[in-house]
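Below: the structure, in structure tokens.
Excluded from the complex is one protein chain; the other protein chains are retained at their positions.
Every chain is named by a letter (A, B and C) in the order it is written, and numbering of its residues begins at 1.
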Amino acid sequence: MNITLEQAQTAIEAAKKKSAEIGVAMNIAIVDSGANLTAFARMDGAWLGSVDIAIKKAETARYFDMETGEIGKLSQPGQPLFNIEHSNAGLITFPGGVPIKDINGDIIGAIGVSGGAVDQDHEVATYGMNAVK
Amino acid sequence: MNITLEQAQTAIEAAKKKSAEIGVAMNIAIVDSGANLTAFARMDGAWLGSVDIAIKKAETARYFDMETGEIGKLSQPGQPLFNIEHSNAGLITFPGGVPIKDINGDIIGAIGVSGGAVDQDHEVATYGMNAVK
Amino acid sequence: MNITLEQAQTAIEAAKKKSAEIGVAMNIAIVDSGANLTAFARMDGAWLGSVDIAIKKAETARYFDMETGEIGKLSQPGQPLFNIEHSNAGLITFPGGVPIKDINGDIIGAIGVSGGAVDQDHEVATYGMNAVK
Partner (left out) sequence: MNITLEQAQTAIEAAKKKSAEIGVAMNIAIVDSGANLTAFARMDGAWLGSVDIAIKKAETARYFDMETGEIGKLSQPGQPLFNIEHSNAGLITFPGGVPIKDINGDIIGAIGVSGGAVDQDHEVATYGMNAVK
């Protein structure tokens, strides 16, 4: 199963709403189950450098079917996946990327958010993910 | 001046409507006046390879402030801009990329569409561009 | 608003003067508000490898609207943005990149300097930034 554009846009609108609520301009990216870009939005004034980071967070979350922050713990110096970021033309492994599941628990895509502090990014990504039913 | 996310999403929704009308699933990308990605949507079932092409068409239209098909005429063998596509990490120079202007005629961004025949791509891009007031 | 070439060249001339004063040959790059290259100068004898670093510092400062050294603190092992440098085709996150604002406080571009010790790079970048009115 694959996320639909309608679901992706629902996630983006939810993420925009949460971002406005916490007062940060975010870049929001959705990839499908094949890790291909499905939808994207940069809120007015959001960091330009976060366009690529939001997309890479979404890709990274789907590449490994886990939240990006989890991979980040494993990629610290001395940890098992140190420097995994060199693969796949660049990963982003700090929080803000979250897999999206359907009602059966199957992963159908992922959301990546970038533009604030990493805990804000993660909060917004989780909120957007939860908007997909 | 720079295109807003609201304007970009208006262009995408218009382009989706026109695509549905002509029965083709499209990838639709919007860049701002700095050629940075602002919004993107891949309609369900649209070609995966057209994600990158739609983005590159939008970038190309803003890079040179003209429709991509115009550059394509100039980049044929024996023409003045032959092989210009090797610049800027890859251009796409067939139709489907169109600059977006504000009411004063200033370019505020561009739209790129890919997923159908190039004349369909161009028709949808033009329709999306015209939805921005 | 966007930095003009005249403002960019003023910043470069100021940076060159400061570099000569402290006796280091620098590479100096200016990007506009869209993070696109606007002006560049490599002083005679400046490191060749610093051409790319100066440009990436300017881009990085505009990508995140902060001094590059600030991002560097956040991207150390164990810090929130560890390995952010893998995004955007390569960031440079040590000092020497500084946003440039207009008189209203809006960011209109950024300056990146590379060729000396990082505190020298930062000093020269700041001096160049301050020359833009």
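The rule we apply is simple: contacts are C-beta pairs under 8 Å (C-beta built on N, C-alpha and C of every residue); 3 or more make two chains touch, one makes a residue touch a chain.
As the structure is a prediction and not an experimental result, all values here were calculated from the model.
Interchain touches from the omitted chain, evaluated on the whole complex, reach B, C.
Across B:Gly23, B:Pro80 or B:Gly105, the single residue that touches the chain missing here is B:Pro80. Hidden from this view is one chain, which touches chain C at 4-5, 8-9, 34, 36-44, 48, 51. Summarising the interface, chain B meets the missing chain with residues 34-35, 59-60, 62-65, 77-78, 80-84, 86-89, 91.
Criterion: only the chains that are shown with their structure count from here on.
Chain contact topology: the protein chains form a complete graph, every chain touching every other one.
With centres set at the average Cα position, the gap from chain A to chain B is 25 Å. The multi-chain contact residues of chain A, meaning those touching 2 or more other chains, are 48.
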